[in-house]
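What you see is the complex with one protein chain gone and the rest in place.
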Amino acid sequence: MLAFFLRRVAIAIPTILLISVFVFALQKLLPGDPLLVLAGEERDPEVLEFLREKYRLNDPIPIQYLTWIGNALTGDLGTSFRTNQPVTQLIAQKLPVTLQLAVMSLIFAIAIGIPAGIVSAYRKGTVTDYIANVVALSGLSIPNFWLGIMLILLVSVKWQLLPASGYVPPGEDFWLSIKTMLMPAFVLGTALAATLMRHTRSAMLGVLTSDYVRTARAKGLSERKVVLKHAFRNALTPIVTLTALLFGELIAGAVLTEQIFTIPGFGKLVVDAVFNRDYAVVQGIVLVTAVGFIVMNLLADMAYFLLNPRLRSA
Amino acid sequence: QDLRIGLQEDPDVLDPDQSRTFVGRIVYTALCDKLVDITPDLEIIPQLATEWTVAEDGMSIDMTLREGVVFHDGTPFNAQAAADNISRSQTLEESRRKSELASIASVEVTGDYTLTLNLTAPDATVMAQLADRAGMMISPTAATEAGTDFGANPICSGPFRFVERIAQDRIVLEKFADYWNAEAINFDTVTYLPIPDTTVRLANLQSGDLDMIERLSATDLAQAEADEDIIVERATSLGYDGMTFNVGNGDRADNPFGTDGKLLRQALSLSIDRQALSQVVFDGVTTPGNQQYSPGSNFYAAAYPVPTRDIEAAKALLAEAGFADGVDIEVQAPNDTDSQQVMQVIQAMVAEAGINLTITSKEFATMLADQSAGSYTASLVGWSGRVDPDGNIHQFVTTDGGINDSGYSNAEVDRLLNAARQTNDTAERKALYAEAQSILSEDLPIVYLWHDTWLWALDSAIEGFVPYPDGMIRLKGVSKSE
Amino acid sequence: MLRNFSLRFRGQGACVVENVDLDVAAGEILCIVGESGCGKSVTAMALMGLLPSDTARIPDGSMTFDGRTFDLTTEGIPSDMRGSDMAMIFQEPMTSLNPAFRIGDQIAESVERHKGCSRADARARALEMLRRVGLPSPEQRLDQYPHQLSGGQRQRVMIAMALANDPRLLIADEPTTALDVTIQAQILELIRDLQRDTGMGTIMITHDLGVVAEVADTVAVMYGGQIVETGPVAEVFENPQHPYTIGLMASVPRLTGPRARLTTIPGTVPTTDAMAEGCRFRTRCAFAAPLCATRPAPTRLTGGHAVACHFAPLEQHLAVAG
Amino acid sequence: MVAADPALDLPKPENRVWKKFRSHKSAMLGGILVVFFVAIALLAPILPIPDPAATDWSLVRKAPSAAHWMGTDEIGRDMLSRMIWGAQASLLAGVISVGIAVAIGVPLGVVAGYFGGWTDAVISRCTEALLAAPFLILAIALAAFLGPSLTNAMIAIGISATPVFIRLTRGQVINIKVEDYVDSARAIGLPTRLILSRYILPNVLPPILVQATLTIATAIIAEASLSFLGLGQQPPAPSWGSMLNTAKNFLNQAPWMALWPGISIFLVVLGFNLLGDGLRDALDPREH
Partner (left out) sequence: MKPILEAQNVTKHFPTGGGLFQKKGLVKAVDGVSLSITPGETFAIVGESGCGKSTLARLLMRLIDATTGDVVFDGKQVTTARGKALSDLRRDVQFIFQDPFSSLNPRMSVGRLVGEPLEVHAPDLSKSERQAKVSALLAQVGLRPEHADRYPHEFSGGQRQRIGIARALASGPRLIIGDEPVSALDVSVQAQVVNLLGDLGRDLGLTLILIAHDLAVIRHMSDRVAVMYLGKIVEQGTTDDLFERPRHPYTRALLDAIPDPDDRGSASRARIEGEMPSPLNPPPGCAFHTRCPHATDLCRTKVPMPQTTPDGHMTACHHWQDLGLTPRQTTASSRSPATQARLELYRKATEGAKIIPVASKTPDREELT
């Protein structure tokens, strides 16, 4: 197990480096001069030149990269051009927000997607199956911003049930925090639920016709137990794997949802940073999300490992 | 009592010398006092400076400061502090205020609360500059200690002090008990929340999560006004929006609308129905314009009124320029929906005159870079506006102007605008600007299109809010009834 | 026991299984033989009520079990009889156990469900069963997962699971087909021993005549969803009547005697839809005559031996010309 | 010689794919939806509808009426006409970008899965890197290189959707390559090139088909985000995505502006998915 873990980590390192090089290069190729945005409306040439020196933008790009990665290895991800805040501090501020949003959306996605997938597999070819599929597809094709704004207009403005937007840390007021995050999590969750539902359905379809499900029936177990215990337990592996990947995706950016609901998370940070050409912030976030992504992959493998006795006991 | 204000975006660094965003200035009005302030009619009035006199020759200004003012960290405010502030603005390497204060040669501290600003040349704009970020006073103690990191914990002398900031989430200020004008302040805390989406911003106000929002979208105006729990306040902006042409900035100036394209630019201007544009895109909330200031303002040159649309005249100009069969032009515009809408309307309008306009939408950073590098033909850009007319025009059209992206150069215009800087006589200045306008209306390096109207939507419980043409939110005298 | 059973799948023109009668007495092993696809498994599944409810239709058939009669067209056997009174073992030992659960739990689950006893008791029973099927070190096996067992061991677990509730009837659907001969021999012996001990009735499905010879008391030969010949195993093997039975026997290579070219049954089993009217074997039967278009009634011969062929006994009806 | 088996007279199945497809009810529905929208897109030039770019400033954001069945948009253009013309851009954006992703992703996935080893390691690492890079950065960078246009938007979307296809294909290939029939191809000495194209590829396609139809949805919506960045369809030419994007600001005042493109995207996505499911079944000779 440990060896496995270490090997995975070893594989992850080149990937992360590759990502950082890739994103760094990509950023440098972006049109637009960050300093022009930074210098203010007046764009004083003197200030421009000073800033260019300060942020070492005159160095050759490989040197810039090496400087950055060197600092990154010591835990210094640079400072934001825009707000002068250290990137590490920004990330530390945003990460809990993003995690909370991701977790809550995932809960929605799971709560909707998995039961729907099970039911539609179990009732394959029936009206229930069709309805579940159409609903899942609509979750996929309804744009997040539309659903988001509609929810705000209805739930917050009209019925005044939930706060329209913003973020409250759970430490400050737990219930308010949950309430504020409810709508965005739902909006994000529905889109994921569709994917989850489709995968659950196909996994369950495969499992429901398996011999051991027949065995379970032959034992005289109730349908409920046959489906939820014997079948679902085996369909779980691909579902968990997918869930971990979705979670990784969520961390990488729920851009539009965060924008609509004004949630100060990673998605919003990275978009603003890209638009402002806030190189250090972009690079820092990409690095963190890449690590997150890889950690999620790792967790998916671990889940695989834990869910599959075949691997566990080897 | 807490006041919650929805902003359109997250401010940048909260250091008056380093910051550059409009929303940042909104926060400063509560956080940092300036030497002088303005009235809604753009008159300069005392704030931390109680009196000032400009010398006969215009080469210096004597100033008396308010006594008994302290910064949030307890450091007393006095002439030395003010001098330090001006010096920081001029010398801090990151300072974005250098050009604004370029005409101040030195500051003499003449007493505990008096000082003299020595100028390099007579400059009518200095006091107006001191009415904005260049005149904001920050604690010299804190400034020395924090250096360029001052923005992480800004210490000024305004009615509210800084409590915390979570990037992209909120900025919280609390009432400063020792504020010199504390009785005019009715809130214990004020929280600024950046909410970029206009619909969501309004929704937050409607749901009661906010007390006030800035920049209500023009198309939401009707809806907001229909809501009896909401009051809308408005003020015409000091800024403008228009189309800047590349007439001399690099190779791309060599195009039909460029260096020698005066006639085509006139044709384009004539073929736009500014009234309709304002009506279609902004529900008539904005003011059609053709000059740096809006028609109602003091410095508007009434001799050159907003042209009415004249397709025939435009066609004639096209023919005169040798493009009777039509002409192509590519215009870059920011990728926000308003600009896209404006461009599409203009596209349709100018098409009738035979101008075939293509729109290139760019995100802001790219557009800015292309514009300053001269890699564009025409560009839809705006300017947030300055209190002194000089700030709206000088740097754009004078030969070495700092942001003369157009590459326009005309000796007479240079002369007139420089002269307008050096006199303090308003009537004389008006005449000079009008004269410059006569040339610019002809040359059209910038085709002015409209002037925004600031719209604030407030909860009906908010009282005492005064709209200012600079778009700021001044909290003096504002209160919230229970 | 099973009377006049027919079965049809949705979208098929003819019944997959037609008018099948089967009888098993307590303590008896009935083998059903027949080639692949002839309906052995679906018949067994129907008895257990395991057919897919959405596609399978039973137009006809009833079952008498232990004095209780069930009309299979309307009601299946109640689920509490499944796994307790009647139990089933499947062909694929590798896939019939749930890979995600410990085998002890899988056996205990069935005990708990039917005996309503505590978890500990159920586990004790599971252990006892594992011991009885001769699995080495059963205590450890209890906590192992199926993949840790070999095919033969898994089949023993399946048997243990099936027998845990002392069923009156055991249905074994090709329990050894997937196994090696050496293991097959062990498993067959085990089933026979256990059956002898408990006195349950057993239906064993296979297409291996060798297996039949080894374990069966009575045998039913099935072709195309019909029983073509039944009888005590000695009778059928020593006096095969139906051309299909004869063809089947002829097709098996022999371990002794001279090695002659194998006699085969020409052709292949038609699909259900293409099944001939009357005697379903007639499309492949060397003796087929127009008469065969009518369904032959079973002819009763000596000692419970019955055959559904117009020409039985064969040599008394037909001869080679010349 | 061996005598031919008399029982081999199977009924000759003619045109089995089409037949099977036709009997698949939901697939037919999907097919009809897709054909409908494709037809609309193709017929746009000859349908009796107003110019999609013709503005009427007296008719800004007017609700659906007899003259304008779907209402008018933010600058007074006919929504119906724009919907019909927008179908072209959106369908193209969906189909072509997915086409690009499939065209790049599937071969790379096949190669990675079949050859394994270093090839696989390199491709897999790059895939992961690409997956972890934010779509936005990728899109803006590509816009900068290629210049803004619908085509380049498709390329950007296509490239960012590629890793998923690489992964999916690779996983499938790893399963398929151990099948006996692949060995049988090696046993007759078939060159690797042909093994990949005849044996591996056709058998890994079904799940890819399903993924592709799902991705079309995301691609159509992604085109909206890109046109927001100025990279997609250039104004005033319409696309559903950009219409939806504009409509965002008028959800309150002019809800129909979001409704039509929203419904259309949903129907197209639904159509493609049903079609995809049906095709998967119909193309599989084993399914009955």
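For clarity, chains are labelled A, B, C and D in written order, and residue numbers in each chain start from 1.
As a working rule, a residue touches a chain if its C-beta (ideal position, glycine included) is under 8 Å from a C-beta of that chain, and two chains touch if they have at least 3 such contacts.
It should be emphasised that the depicted structure is a prediction, and the values quoted were computed from it without experimental measurement.
Colleague: Out of C:S62, C:T95 or C:S150, point to the residue that touches the absent chain in the complete complex.
Modeller: Looking across C:S62, C:T95 or C:S150, the contact with the absent chain belongs to C:S150.
Colleague: List the subunit C residues touching the unshown chain?
Modeller: 35-36, 150-153, 180-186, 188-189, 192, 207-214, 233-234, 237-241, 243, 246-257, 259, 261-266, 268-269, 286-287, 289-291, 310, 314-322
Colleague: Can you list, in ascending order, the subunit D residues touching the missing chain?
Modeller: 1-5, 8, 10, 12-13, 179-181, 183-191, 198-199, 202-203, 284-286
One rule holds in what follows: only the chains that are shown with their structure count from here on.
Colleague: Would you mind checking which pair of chains has the most C-beta pairs in contact?
Modeller: Max contact pairs: A-B.
Colleague: Among all other chains, pick the one whose mean CA position is farthest from the mean CA position of subunit D.
Modeller: Most remote chain from subunit D, centroid-wise, comes out as C.
Colleague: If I average the C-alpha coordinates per chain and also across every protein chain shown, which chain's average lies closest to the global one?
Modeller: A
Colleague: Cα centroid separation between subunit B and subunit D, in whole Å?
Modeller: 46
Colleague: List the centre-to-centre spacing of subunit A and subunit C in whole Å, with centres computed as mean CA coordinates.
Modeller: 53
Colleague: Pull out every residue in subunit A that's touching 2 or more other chains.
Modeller: 30-31, 149, 153, in rising order.
Colleague: Give me the residues of subunit B that touch two or more other chains.
Modeller: Where subunit B meets two or more other chains at a single residue, that happens at 199, 363, 366.
Colleague: Along subunit A, where are the residues that touch subunit C in the complex?
Modeller: Touching subunit C: residues 125, 210-222, 230, 233-234, 307-310, 313 of subunit A.
Colleague: Can you name the residues of subunit D that touch subunit B in the complex?
Modeller: Interface residues on the subunit D side: 53-55, 57, 60, 74-76, 140, 144, 148, 228-230, 234-236, 245-246, 248-253.
Colleague: Which of the residues in subunit B end up touching subunit D in this complex?
Modeller: 198-199, 217, 219-220, 222-223, 276, 279-281, 335, 337, 340-341, 343-345, 347-348, 358-363, 366
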